[in-house]
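Below is a structure I'd like to ask you about.
Every protein chain except one is present and positioned as in the full complex.
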Amino acid sequence: MDIHYDEKELAFREEVRQFIREKLPPELAAKVKSGKRLTKEDFLCWQNILSERGWLAQHWPKEYGGPGWGPVQRHIYEEEAAAAGAPWIIPFGVGMVGPVIIKFGTKAQKEKYLPRILRNEDWWCQGYSEPGAGSDLASLKTRAERHGDHYIVNGQKTWTTYAHYADMMFCLVRTDPKAKPQEGISFLLIDMKSPGVTVRPLLLLDGEHEVNEVFLENVKVPFENLVGEENKGWTCAKYLLGFERTGIAGVGQAKEWLRQLKAIAAREKNNGKPLIEDPSFRARVAAVEVELMALEMTNLRVVADAEKGGAPGPESSMLKILGSELRQEITDLMRRAVGPYALPFFPEYFDTDQPIDVGPEYAPPLAAQYFNHRKVSIYGGSNEIQRNIIAKMILGL
Amino acid sequence: MDIHYDEKELAFREEVRQFIREKLPPELAAKVKSGKRLTKEDFLCWQNILSERGWLAQHWPKEYGGPGWGPVQRHIYEEEAAAAGAPWIIPFGVGMVGPVIIKFGTKAQKEKYLPRILRNEDWWCQGYSEPGAGSDLASLKTRAERHGDHYIVNGQKTWTTYAHYADMMFCLVRTDPKAKPQEGISFLLIDMKSPGVTVRPLLLLDGEHEVNEVFLENVKVPFENLVGEENKGWTCAKYLLGFERTGIAGVGQAKEWLRQLKAIAAREKNNGKPLIEDPSFRARVAAVEVELMALEMTNLRVVADAEKGGAPGPESSMLKILGSELRQEITDLMRRAVGPYALPFFPEYFDTDQPIDVGPEYAPPLAAQYFNHRKVSIYGGSNEIQRNIIAKMILGL
Amino acid sequence: MNFELSDEQRMLQETLSRLLREQYPFETRQKLLQSPQGFSRELWHRYAELGILGVPFSDEVGGFGGGGIELMLVAKALGRALTLEPYLATVVLGGTVLATVDSQRARSLLEEVIAGQTLLAFAHWEPGERYNGAILSTHAQARDGGHVLSGHKAVVLHGQDADRLIVSAMTREGVATEGIALFLVDPRSPGVTVRGYTTIDGLRAAEIQLESAPAELLAAPEQAAQAIDRAIGYGLVALCAEAVGAMEVICELTLEYLKTRQQFGVPIGKFQALQHRMVDMVIRLEQSRSITLLAAAHVDDTGIDRDRALSAAKALIGKSGRFVAESAIQLHGGIGMTWEYSMPHYAKRVVMIDHVLGDVDFHLDRFSSLMEVSAA
Partner (left out) sequence: MNFELSDEQRMLQETLSRLLREQYPFETRQKLLQSPQGFSRELWHRYAELGILGVPFSDEVGGFGGGGIELMLVAKALGRALTLEPYLATVVLGGTVLATVDSQRARSLLEEVIAGQTLLAFAHWEPGERYNGAILSTHAQARDGGHVLSGHKAVVLHGQDADRLIVSAMTREGVATEGIALFLVDPRSPGVTVRGYTTIDGLRAAEIQLESAPAELLAAPEQAAQAIDRAIGYGLVALCAEAVGAMEVICELTLEYLKTRQQFGVPIGKFQALQHRMVDMVIRLEQSRSITLLAAAHVDDTGIDRDRALSAAKALIGKSGRFVAESAIQLHGGIGMTWEYSMPHYAKRVVMIDHVLGDVDFHLDRFSSLMEVSAA
């Protein structure tokens, strides 16, 4: 038993660290660290750099263009990327539809889509959620009816992240309305330029445009865009749910934020002394750090288990709960740290370089960040759903 | 709107305060305040004093010997009694079976039992809970079968507080096994000296003997001991559940304990300074006091509403949740306040006057008190049940 | 002891609530939010007509003759409608300063406030001092028979809307006895820079820079201290009551959502874990109501019990508000995160109230320092 990285792992970390140091544009890192919103170009910039190095498709087998990393290596990448301020890799293509196509796709689908994903030529979005079906995917209503060599798709998707950037959407649709709720669902690939596809922004409570509603009206989708068998789309969706998600705990990001929180609290004053020296505030920061140290170790234990071939299913739920609540706690402390200067709100801060002439320079994004991050305990299966999964799958209740 | 007591109420408080000052034996108050266990004689001593003054049966109509108090007056009594260290009035006779007999009893039952309760001649206990039926009373299994002019009762009751002191037990029994779960139950009065009644102590985790198991083996109970109609015992039980319970929030006791907590923390040292001056500990005490101030006001609002004739049903559940969790929090802080001296345990402390020669004199009961008071969020319907009641009755969920 | 409202109090509450129900639906509020002004002048004049702007002031100064309880009723109604108007800045903070000072000048200005003709802002706190207004860098100097002020005032609520600023400043010799005094400043004067902005909860505030800005002495230190203390006291009651009003709506909307939103074939309100979370929200709301009532009942007193009640209230509201807001968003799921729905805007306001006049830590600390500890 040794909780430390071995020599090979240390060497790999050094390799990643050096690569990021050399390749990550400093302006981009600064944008990430100061809580700005990234544009499509920002994401693509970094993903192209990774693509060139062969590090984009971290979960893919080598034969399809993956780097051949195991869970520990993926974990190391996540840690280093977060610490350096590298953008998040948009998961919908490389992390989600890619593995599904590799597992269930036809030869033609593989040849068509995988290289485009690897080269960042298609931006994908995920068409799962519907207005009436959030955590309860089985109740989805979007219909796909066969007409000759294509489907006609009608319905509405919602919470579709970055649909306004997307070229393609992978989508769960109901192909057999008479089957039981979880059956009769199919996994379709839809070209976002198809006639009948309308994307409508769904602004979040902080005014951010990140998610969308996607309306599908008589959208023609060629039959060749069906992945796996008709009416077996649930199998594809479940395959993804059970997929090891190294980064779900968000440890790297939490560490970086904790560092920022401390730096802010060191500069803010309370009764003439740095806020970080206020015993109550400091104790709260310390409690978060203790929890984070434990979470990092819990995460490593799950990662190491995955490396040994253990299938991290329900453990992901635990990491998701802990990781989301911890990051929310940090965003809460950050907003509190700046006192009254949490109030001023400058939408332009997030999208431009324009400096804000009000309050300390670290204050502008904090309140919005706090509100925006309420989402992390909701999306990807709310924390209540995660607790249900643990109760059922781990505890057998 | 005026949140302060009016002149009449102030005069009443003064009357109560003076009465207690004059009549409450100081040794008894000291026992209460130092967390000792009270004997049967201790309880009876105070109840006899109250009885003599006509203040024992605080919920009873004047015609039966009650003092004619309203909810505000009962609340004032509770506050003053708790502050002065007067013993709790054992509720099973005067607070529970008494009102049931007044409401549902026959003339003979009233004449026989009520005066004895008023004079503390019978110690009553409550036979509701059974090993298989905790919060779920409707599933009780104790059977009563009619044989001529009496019932033969068989079954087992549990968590029976002070059954080892009791002369009488009021009891829910199943008289019609074929009826629906909540029907077919009757409310019986059982003489604890009847052949077939066995009381077995059920020690709590701190070693305290307060509750018991009561075994009923072919116990003969005269038919005249049935209260209300046969198979309508649920009506009596529900009547009691809906009964206004002024003291359920435990505000008086919480205030007294908070005072003790502060006094202890003022005497304990942390890094050479009084613990109460440690910012983190002090903040925790302050948070409890803030919550208690709010609870006191919430309680007064419910009491005032009851005074106006409002029926405090589900609001009691809210008071129970808040009051129990708050008192538990205080017992937790008390045990933590004494540091390592929470460990030594002297069972003799609770039952004798013998001084303990280990640690500060306020330390001996604290850890046991903390563990013992885990019960307040369990008994009388666990806090989960209380939340269910609020969800259903107030929120309509 | 009597928790019933008087007829007058009930009428006040009902009049205002009816007005807001009829003229201030959420859609109207959202349009105002996006407008350049950011609030409704029209509604402000209706307030004036109905006497709402004079609620916490005595009859002698032309007020409604109310106290803490009446202010609580008004602020709760404003919170329920999530109003954007500068009631806190103009009436509660600025107006209370004027009512306390009670000079000829103050009285005539207060009359204008009550009549809805003048908007005020209270420019007191400064950058780097968080919620602590005891130490100021802004200072006043005598010049040409009057005074000039220099300094920077932070996050002045509705600073950009005010016709007159009430500014606190340290005095130097020749101005008055040393200490913090209060001045009136015309924001259009030379030397005054007002940098206005929107706050995350949709209100307005401004940074105010003063460089030898001409100012009129309103209150010398001793009276100024009293006026600031009273204004903050009233401000705390108003904020707590506003939060209670907003939390009421949050709880109502969440409960409604739990009853209507279906998942797995049943209303999600059938799930026990969600039920219990909702129950805890309602319990927090009840406790918030109680402590706000306590603060409102004590705000007109003086002494430690008043200060304790005020800080207890703001601390408890800060904690409960966060719990209620976060729980409501969580129970709603995605829809609880959207701009189009009203609830998230209430949630933002409830959370951000913690950043005005001292947050939960500030007031717990203050309560802590006032806490009684008797001997064993």
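Note that the chains are named A, B and C in the order they appear, and that numbering of residues resets to 1 at the start of each chain.
What we mean here is this: contacts are C-beta pairs under 8 Å (C-beta built on N, C-alpha and C of every residue); 3 or more make two chains touch, one makes a residue touch a chain.
These numbers come from a predicted model, not from an experiment.
Asks: List the shown chains that the missing chain touches in the full complex.
Replies: By the stated touch criterion, the chain not on view contacts A, B, C.
Asks: Of the listed residues B:Gly132, B:Pro195 or B:Gly396, which contacts the missing chain in the full complex?
Replies: B:Gly132
Asks: Could you tell me which of A:His4, A:Lys180 or A:Lys193 touches the chain that is not displayed?
Replies: The one listed residue touching the chain not shown is A:His4.
Asks: What subunit C residues would touch the chain not displayed?
Replies: Missing-chain contacts on subunit C: residues 271-273, 275-276.
Asks: For subunit A, which residues reach the chain that was dropped from this view?
Replies: That gives, for subunit A, the contact residues 1-6, 9, 72, 259-260, 262-267, 276, 279, 282-283, 285-287, 289-291, 293-298, 300-301, 304-305, 308, 318, 321-322, 362, 384, 387-388, 390-391, 394-397.
Asks: Could I get the residues of subunit B that touch the absent chain, sorted low to high?
Replies: Missing-chain contacts on subunit B: residues 129, 132, 134-136, 139, 158-159, 202-207, 211, 268-272, 275, 278, 280-281, 332, 335-336, 339-346, 357-359, 367-368, 370-371, 374-375, 377-379, 382-384, 387.
Assume only the chains that are shown with their structure count from here on.
Asks: List the centre-to-centre spacing of subunit A and subunit B in whole Å, with centres computed as mean CA coordinates.
Replies: 53
Asks: Find the geometric centre of each of subunit B and subunit C from their Cα atoms only, then give the gap between the two centres in Å, rounded to an integer.
Replies: Using C-alpha averages as centres, the distance is 43 Å.
Asks: Roughly how far is subunit A from subunit C, going centre to centre by Cα mean, in whole Å?
Replies: One centre to the other, that is 39 Å.
Asks: For subunit C, write out the residues touching at least two other chains, lowest number first.
Replies: Correct list: 364-365.
Asks: Of all the residues in subunit A, which ones touch at least 2 other chains?
Replies: Residues 280 of subunit A each touch two or more of the other chains.
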